[in-house]
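Every protein chain of the complex appears in place save one, which is left out.
And then chain A:
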Amino acid sequence: MTDTRDHLLSILVRDEPRVLTRITALFGRRGYNIRSLSVGSTEHPGVSRMTIVVSGDRGVVEQAIRQLEKLHDVVRIIDHSLEKYVDRELVLVKVAITPESRVEVRQIAEDFRSRIVDVGRHALTFEVTGDEGKITAFIEQMRPFGILETMRTGRIALTRGSNADIPTHVYHEGETQALQPTLEVQPREERARHVPNLF
């Protein structure tokens, strides 16, 4: 059961004070660790969109979703693991350079289609956009030269396809996947061998 993975959730919320606190507090209180969080406005006035990466097994994430669905501020939740999606993250990476390493560092950046956003005598700052794999690979390539600072925006995601924002897994539309019944019945545990019978 402890198949701990990262889960990517999009949460559409009313754009009101304390919304962020309400949502993060819900994760915090239940001990679910948020690995990344990004928030921005949407095409609908008054609605913001959060992308949250939370790690945990399927059960943990489903419980989180159902608790989130109860919040008055939450308009819709999309669990991207149930859909095809695109995701991106933007990272700024400041890499130390020496006269000798300069060319090699630039070459690697080019291979990754990364842009230079700042040039210093001892450091170059790159902007990289991509999915998690690409960004991790970029950072790993640069690591030997000396990474001075990094800043990541956190992941953002959209469902693929033309009706991308009307996913099947939406708020108010019937039961979540987790509510599908499982009919096979197993005793949850062998009865404890020893039943204390003291009196």
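Here is the rule we use: a contact is a pair of C-beta atoms (placed from the backbone, for glycine too) under 8 Å apart; a residue touches a chain by one contact, two chains touch by 3 or more; residues count from 1.
The rule is short, and it goes like this: contacts and distances are computed from a predicted model.
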Chain left out of the displayed complex - its UniProt protein name, from "CRISPR-associated endoribonuclease Cas2", "2-amino-4-ketopentanoate thiolase", "Acetolactate synthase" or "Spermidine/putrescine ABC transporter permease": "Acetolactate synthase"
Option touching the unshown chain, where A:21, A:41, A:98 or A:136 are the choices: A:21
Selected residue (touches chain absent from view) among A:5, A:44 or A:72: A:72
Hidden partner chain, residues of chain A it touches: 17-18, 21-22, 25, 29, 59, 62-63, 66-67, 69-73, 174-176, 178-179, 181-185, 187-189, 191-192, 194-196, 198-199
